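Here's the structure, in structure tokens; my notes come after.
Shown here: the complex without one of its protein chains, the others still in place.
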Amino acid sequence: MLQTFASPISALLDARAEGHSLPAGLYTREDVFEADLEVFFRRHWICIGLECDVPEPGDASVIDIGKTSLIVLRDDDGDIRVMHNVCRHRGSRLLDPGKTIVSKLVCPYHTWTYELTGELSYAPHMGKNFDKECRSLKAAAFKSVGGLIYVCLSDNPPEDIERLIDVMAERLAPYDISNAKVAYESDVIEQGNWKLTIENNRECYHCSANHPELCVSFVDLDFGFDPDALSLEDRAQAEEHFSLYAERTKRWEADGYPSAAVEQLVNCTTNFRTQRLVISGAGESQTPDATAASAKLLGTILRKDLGDMHLWGHNSWNHFMGDHAVVSIVIPLSADKTLVRTKWLVHKDAVEGVDYDLEKLTNVWIATTEQDAELVARSHAGIEDPAYVPGPYSPFSETNLDKFTSWYIDRMRAHGY
Amino acid sequence: MLQTFASPISALLDARAEGHSLPAGLYTREDVFEADLEVFFRRHWICIGLECDVPEPGDASVIDIGKTSLIVLRDDDGDIRVMHNVCRHRGSRLLDPGKTIVSKLVCPYHTWTYELTGELSYAPHMGKNFDKECRSLKAAAFKSVGGLIYVCLSDNPPEDIERLIDVMAERLAPYDISNAKVAYESDVIEQGNWKLTIENNRECYHCSANHPELCVSFVDLDFGFDPDALSLEDRAQAEEHFSLYAERTKRWEADGYPSAAVEQLVNCTTNFRTQRLVISGAGESQTPDATAASAKLLGTILRKDLGDMHLWGHNSWNHFMGDHAVVSIVIPLSADKTLVRTKWLVHKDAVEGVDYDLEKLTNVWIATTEQDAELVARSHAGIEDPAYVPGPYSPFSETNLDKFTSWYIDRMRAHGY
Partner (left out) sequence: MLQTFASPISALLDARAEGHSLPAGLYTREDVFEADLEVFFRRHWICIGLECDVPEPGDASVIDIGKTSLIVLRDDDGDIRVMHNVCRHRGSRLLDPGKTIVSKLVCPYHTWTYELTGELSYAPHMGKNFDKECRSLKAAAFKSVGGLIYVCLSDNPPEDIERLIDVMAERLAPYDISNAKVAYESDVIEQGNWKLTIENNRECYHCSANHPELCVSFVDLDFGFDPDALSLEDRAQAEEHFSLYAERTKRWEADGYPSAAVEQLVNCTTNFRTQRLVISGAGESQTPDATAASAKLLGTILRKDLGDMHLWGHNSWNHFMGDHAVVSIVIPLSADKTLVRTKWLVHKDAVEGVDYDLEKLTNVWIATTEQDAELVARSHAGIEDPAYVPGPYSPFSETNLDKFTSWYIDRMRAHGY
């Protein structure tokens, strides 16, 4: 007799073998998905957007994470506020999904009215003894990570976010991401578990067979390789790349651009990695020919050869280049569906058609995201198959997957699973 | 560690705070939905249609409530019968959804044949010893409430339906609803829990901001207001309305039209409220200009100024006016989907285009139902959000919601939850 779903989640965590992909249930079970949402998307810091999504006072943007709907807005003092999109009367949604401009937040149901600070200022029919003060909109904990909006939905946000903020504030200062312009935005729904989306992003083992556009500017060697498998020619090329890499890093650091890898991927609460990577070919940007897509560079930057400052979080990946940045955010929709939201940033004064060509700007990551969606779907479908057993990660090019899944197991345990 | 759905339903009932909307799980959980279907749609009387849906012998109408499918038909003696749409052989559906005309009920699978009384009269291949007598179609308990069809799917139907029947038989006699004509019918699926559909119907606090069409003829003051919040002018208007209301009620009653409010909303099994309400403006009917939509009045009625006899049940609301009636029935489809079926009734001899204009007849409640569907959906979405906490009902204009949710809690407890 088969006892479907009988095993507790902890048994799945116990069954995990180091160096291998996770037991199927951790990718496919609904109860694990609910636990993941609670642990990784409510009790950890997650990236949900950008300060420059709401550039002016009164700009508001609604972002849904699971059943949670957040209003990100810029208040009259120019500060960012993140509040729950739930009226304190009978729970109605205040704003529809998407972007809008507001002077106050008026619930369409019974016209309860909130200031942009979240304070309830008008509640008809409630009588003179009604206490409005305890009925402000609920706020969510918010931090700016160099212009990226991070929130934590728990009352007890992890404190080690400060290290991420410190590292990135310095690294991203010249890019002035808070004042960038979102030139393009795309939502892709991948038919797979969010952890497969992240694992797929953590290796470039699959790049050469799947990402012709990305491979022009991206160096898969940076994320590991098997030295014994290289031909003499490839080995020479690899050596050349790594000496170039060392030289450039040294020069960048000397010029005041922090570039060395900083990572906390295991034995930590907030998971991240950043490093300034070399762009190959023309060396400027992740575009079809590796030259810059935007003539106007980001922030205060004056040179195109600053490489690719990458940043990983457990629900995001980012590439900051001299001319533009690409920010990708991962929001799980169900055990087998994951939203990947990508935003392309340019200087706030860059004009489409004049300073940049939108097709050139977006070509590489639109193509790459579609290719990845296909791979994640294939992978999820196979893992749902009873014939799946966890397979071995490459000890060269999939070590970051092992770190990610190890961190996943640790964090689940830390939350009592 | 989050224990999803771990709390028993009784803990949700315990958590309910008087004067507040219900804990989220009572609106959103699948197990609560199943319990609701069992308690409120199987063990209580529910309104499912009208005698005049099947005016002639042989007329049949199939109505689905959850997985239950009922055949409502008029038999050869002119009596209404309500039977389960399930063949006693291998369970096949006998009739398709919708209306039809039948002389017998013949199962399309193996031609088992039932009379319109439900008796099995033909069952081939079953042999000479087969006892047809114990294989009649199962009947559902049925009562006519002034021409409305109420059924109870349990073997033990609540007895207090008799009071509702007595009250409404007298009130509805002049309208002769049993012999009316269904001029129009609409099905709207609301994206919310059935209790939110009912709560939304139990207050007019949201009317002024949302129902411009209804507000021409409907007086929101009738369903409560905050006296301290009225301007001097509004207060004078309110006083005028209530003295008009007292005068009209007195006159109607003197003319033999029972009008005063009768309600059993709490501490009872069968939940209802009825009252003859004043129609504002032209004072005749719920139409865009408050004048009658049909020149031929309902039943034996000779005057257009009989106001709006409203009737609430826990799955219905109704408005009976001199010229037409609007009957709305609520059928839950899932925890977050509810069917609202509305029927517009006119005199059986009224002719479209001659006696009434269909657009004028249906305008107000088609618009109002669409607006309400939008509000119920917003409300349900917000209640699904982990940030939702039950909010306070207005002590003036949402007292009937508090009565409804109190009754809901009581009835759940009465059934062992």
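Points worth noting:
Chains here go by letter, A and B, matching the order in which they are written, and residues are numbered from 1 within each.
Assume a contact is a pair of C-beta atoms (placed from the backbone, for glycine too) under 8 Å apart; a residue touches a chain by one contact, two chains touch by 3 or more.
Computed from a predicted structure; not experimentally measured.
Per the touch definition above, the residue from A:Cys134, A:Ala229 or A:Leu302 contacting the chain not shown is A:Ala229. Residue B:Asn85 is the one among B:Ser61, B:Asn85, B:Thr270 or B:Ser379 that touches the chain not shown. Summary of contacts with the chain left out: across B:Gly78, B:Gly98 or B:Gly127, the touching residue is B:Gly127. Looking at A:Thr100, A:Thr113 or A:Asn210, the residue that reaches the missing chain in the full complex is A:Asn210. The residue from A:Ala246, A:Ala381 or A:Ala414 that touches the chain not shown here is A:Ala381. From the options B:Asp14, B:Glu34 or B:Glu240, the residue with contact to the chain not on display is B:Glu34. Interface with the hidden chain, as seen from chain B, comprises residues 31, 34-35, 38, 42, 67-69, 84-93, 108-111, 124-128, 130, 135, 138, 153, 415-417. Listed here are the chain A residues that touch the chain not shown: 1-2, 4, 21, 24, 199, 205-206, 209-210, 224-226, 228-229, 375, 378-379, 381-389, 391-398.
Convention: only the chains that are shown with their structure count from here on.
Superposing chain A on chain B by their CA atoms means rotating through 120 degrees, a value rounded to the nearest 5.
The distance from the centre of chain A to the centre of chain B, each centre being the mean of the chain's C-alpha atoms, comes to 48 Å.
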